[in-house]
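Removed from the display is one protein chain of the complex; every other protein chain stays in position.
Right after this comes chain A.
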Amino acid sequence: MGWSSQQSTRLHLEMDILSRYFPTFFLKDSIIPGHAIIEGTLRSNAGHEYIVRLHVPADLPNSVPIVEIVSPVLRDRFGHSLADLGTSYPMHLLKPENGVVRICHYSASHWSPNITFSKILLKIRAWLEAYEGHLDSGYAIDHYLPHMTA
């Protein structure tokens, strides 16, 4: 099964918005629902670059997309790999897959089909700033980012 016509329309809309606000992001393997990903670079205020991958859900836009930081390998202030932390409340991390860090951005109970990929990437930008704040100060990420109540 391919994308429905509504989903194709939605994917176009998403890419259209991304081309304006996050122009480095492009769509890969877009033919097969469940395999499509969107990948691009986010740059922090300090100028560091991160490659970010967003998995487009097969039931787009009805569930929360998985977002991973593909590179560089993220470490905390003390040199430990963030992926080794596993699921982490203070660092806003979901269970990593294949050693790649997954960011907790929107929780399922706060998800709505009105949330676009661009809004998610804004949250990832905020997470990256908080992450760099952590590297500077040692405070956990939730010192900078409030949690959504479940």
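In this section, contacts are C-beta pairs under 8 Å (C-beta built on N, C-alpha and C of every residue); 3 or more make two chains touch, one makes a residue touch a chain; residues count from 1.
Everything below uses one rule, namely that contacts and distances are computed from a predicted model.
Considering only "Acyl-CoA dehydrogenase", "Anti-sigma regulatory factor", "ThiF family adenylyltransferase" or "Cytochrome bc1 complex cytochrome c subunit", the record for the omitted chain gives "ThiF family adenylyltransferase", by its UniProt protein name.
The missing chain, though absent from the display, is touched by one residue of A:4, A:19, A:44 or A:71; that residue is A:4.
Considering A:62, A:81 or A:137, the position touching the chain not shown turns out to be A:62 (whole complex). Residues touching the missing chain, restricted to chain A, are 1, 4, 6, 9-10, 13, 58-59, 61-63, 87-89, 93-95, 104, 107-109, 111-114, 116, 150 (touch as defined at the top).
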